[in-house]
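A selection of the complex's chains, in situ.
Chain nomenclature is as follows: A and B, assigned in order of appearance, with residue numbering initiated at 1 for each chain independently.
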Amino acid sequence: MNIIYYLDLIGTFIFAVSGALSAANKRFDIFGALFVGFITAVGGGTIRDLLLDMPVFWIYDLNYLIVIILAVIITFMFSMKILRLGHLLLLFDAVGIGVFTLIGIQKSVELDILPVICVLLGVTTAVMGGIFRDVFCNEIPLILQREIYATACLSGGIIYFTLEYWGVPMNLVYIITILTIIGIRLAAIWMKLSLPKINVGNR
Amino acid sequence: MNIIYYLDLIGTFIFAVSGALSAANKRFDIFGALFVGFITAVGGGTIRDLLLDMPVFWIYDLNYLIVIILAVIITFMFSMKILRLGHLLLLFDAVGIGVFTLIGIQKSVELDILPVICVLLGVTTAVMGGIFRDVFCNEIPLILQREIYATACLSGGIIYFTLEYWGVPMNLVYIITILTIIGIRLAAIWMKLSLPKINVGNR
């Protein structure tokens, strides 16, 4: 489905904006913003491609780099206005992780990998970019701490293979997978849900 | 030797526990604990496989993921009890680095790589997981600072190629390599040995 490609570019754009905003918050210069924007946007997919020993996607398709450069320039020019978009950013980010998870699963399935590992690689595609963003900005990775984020991706992955097993047409599987992830993620934000933590007794 | 495979899974379990405890200490949620446990347990071997351009081991063998999930769940349920096991954890960790170093060397040797580089990749297999654990938890990597840890792995690697050169039967080489690493590591802990540091004169 060609629409997935365009949603992928939109997700890439939003992730690059998120990286550029983190970089701006750390007073990085424009190159630093490009670096963090790039790593946030393509970090997850790059790790997936390396783990699967497939060609790294952005090396052979210039559109990703163009979208990222655009995103960083726009963030550079309109950062104050973008920050005011708060809720809209969260919505687009939810679309991003939905699409990234689906693409990660699709690429893994092509290689006849066990479904459980496919889901793991789908989640990796969606979350590693944000984790790299925080590591390179010398922050504790946000999504490891307190939000239903990877869990939304994981749920989408489980839905994907359940529906496929039931013989649901693949186009419908794709749509429901993405909508599940977006739905769980937005519900978690709206209802301030989070996962339990391990008690180590020292605070 | 099949026993190496089981020791590898035990090492994986212990490394995952160590990652989950670090995550708990940072107040990460259960997904964060799974992420850090996973990266601690398979990070070193993954980097080795990528550097050698071999298939990444945990993608094609589900046992590693199962062991890691078990380790994180058990840590989640019994974290206080596990912390009290202190000395036993250090012993199992020593077994882990011994086995990981040996496996790293074995995999490299298959590719006709120079012995010095094989030892380097063996050490990488053993230590990168713990380094990633600390980087993703936004800590200065512990093992870069003050302990005979990588040095134990390095000594084991040198023993491996020395014994092989002398024509010692390979099964014996494997056993002595692992025991050397465990022995040096435990001796260093018991005697509080550490390596010298570079003096930069500012403290």
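As a convention for this text, a residue touches a chain if its C-beta (ideal position, glycine included) is under 8 Å from a C-beta of that chain, and two chains touch if they have at least 3 such contacts.
Please read all numbers here as calculations on a predicted model, not as lab measurements.
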Given 2 visible subunits, total identical subunits the whole complex contains: 3
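The criterion applied here is as follows: only the chains that are shown with their structure count from here on.
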Centre-to-centre distance between subunit B and subunit A (centres being mean Cα positions), rounded to whole Å: 30
Sites on subunit A touched by subunit B in the complex: 50-53, 113-114, 116-117, 120-121, 127, 131, 135, 138-141, 143-147, 149-151, 154, 194-203
Residues of subunit B that touch subunit A when the two form their complex: 20-21, 23-33, 35-36, 46, 50, 53, 55-56, 58-60, 62, 65, 75-76, 79-80, 83, 135-138
